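What follows is a structure written as structure tokens; I'll ask about it next.
Complex shown without one protein chain; remaining protein chains in place.
Right, chain A next:
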């Protein structure tokens, strides 16, 4: 071997070795280049992906804010339930995957071990219910009906129950203070949808699968404020989901409390009186249809005249909003939304629209003045008015001869308005309308805010309808095909109408203008619109956007955001005209169509103004309307198929006024009994801990006010229920409902519960004493 020549290497090998060297170095160069590309050029992208890889979010629900009435009484708050939950992350760290802990827990809760295990297993294709389909990092609720004793057992022996927590959790509760249900105004919550979860996933406030979202009423309108912000804790986890460390934690922020202008006592009385009025109407015989009135639905609005704030808003039929809490059952859902349900979810004060009848007449009155007619007249109030063979009767009154517009309002003379409206129609060109038709009667309606939403802070308000030329045209365009197909010249009534509509439905006919002038025909209004209009008549002519929300108070009570009443226009009339109409409406209450309902009313102390309305609906019984106002309030009530305005709604409205001002049926004012002689100006007081002071409330203000007739004094009339006083003063957004819990769970020695009970007892006596001395 020593004889190998050092230079004897043949060139082919040398060249090939160089090739190998170059190849190897270029391969390594490729690696380096690729490394640079991944780490330097695309590095940010991958860093992002990596952080998405190993961070898991755990969301803590925020406690929803309460909805309070004007004095701080909770209309909707949260009920605390003791929820026992298990952390899967902790259980899976144990040698037996937490089996032992779960069976011990089952023993404490009185459940079967299998039952508990099923609750914590994760859902997948093979696992049938029950199973957990939420995030495995989220504590999994095992029961939400744990007793304090069970909770204590778990918490005191924490070392025996690693990964198990027993904590109070908040569930929505609609308190119905003093039986004030307020269902449709409050609205309800229902579980968040997958779509909403997806949408909110990457926002700062993601939804939990268990989250509830406001679906109607105030719950929906103020959902954002009430909901608060869920707490998010981000954990770094490994591939198997084991927690490595806590990355970030944003604590949950409870939702703000909403103070409304609702007065729960007035609300209760409004609801009660509406219901009573409807019950009463159903006993009354309807001469037109020869059967008793259906009184299928109704609504009443009590509004602060000077601000547009809603003091009470009731809609009938109604329902118990608690049916929605914790998920509505299929049966309940059908009962609330089915075909035969009569749709109690509808808030008929803002979503019910019907022809206003004579309470509309203030509008043609103003329109006539604006069109240049004098208030005094005189105008002929005949018993009927005919146009080309068609006879329009005077509905509520007979012939009164020549009268002023004011008197026409008082006695609700239709023919005066027929004539004026028809005359204006002719002036505008009649069947051949002028290009610049003045349309005073329709223009004025729009100026009164009809045909559009009032802008109340409740969702899904409807607009009503002003049947003006434009609407006629649009409506005809939309419907002419079916009319022309269905209509027959000599057919039934409906067919004749369709035939007529097909021919000339696009035109404003003389009959339309006549019907419209007394709030009939195609005219539609909502109770809230009329309450706003009559409120404006009371306050000197300012139209407000009605509001229910009065203030949003932050959970700590420090930030108070008041919701100011917003005016959106003036009634289109001079001060003089306003005063004349005001006087006429006072006349309605004292000597006109509503006078018989205000017998003995202290008119000098509390000037009452009213207008009755009885609207005809084709194929149905008449709609009862009653619109009233005093210096401070306007109240509008309507009952569908309920009879006449004063007949069906009159007593109820009178009773609401009686309660507000403390007026006895005989007309004596007892200020002590007055619930709200002037509107609640101040907001409820907030304690330093952010809770809101609330006065005690009796079990049923409607019963408190019931006429003390023989045998009417019920035990409920006595001092307020101790349970109710017990919850005074009730902190609104905390979960301190343990007292109620105890009562419900009944007695039995229980460690830790005694103190709270003593406390309750103490408070009860104290409030009791105060009552007798004051």
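Everything below uses one rule, namely that a contact is a pair of C-beta atoms (placed from the backbone, for glycine too) under 8 Å apart; a residue touches a chain by one contact, two chains touch by 3 or more; residues count from 1.
FYI, contacts and distances are computed from a predicted model.
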The complex's invisible chain, by UniProt name, from "Branched-chain amino acid ABC transporter permease", "Oxidoreductase", "Peptide O-xylosyltransferase" or "peptidoglycan glycosyltransferase": "peptidoglycan glycosyltransferase"
Residue of A:43, A:338, A:402 or A:600 in touch with the missing chain, whole complex considered: A:43
Selected residue (touches chain absent from view) among A:34, A:157 or A:631: A:34
Residue ranges of chain A at the interface with the undisplayed chain: 1-6, 8-10, 12-14, 16-21, 23-25, 27-28, 30-32, 34-36, 38-40, 42-43, 45-47, 49-51, 53-54, 236-240, 244
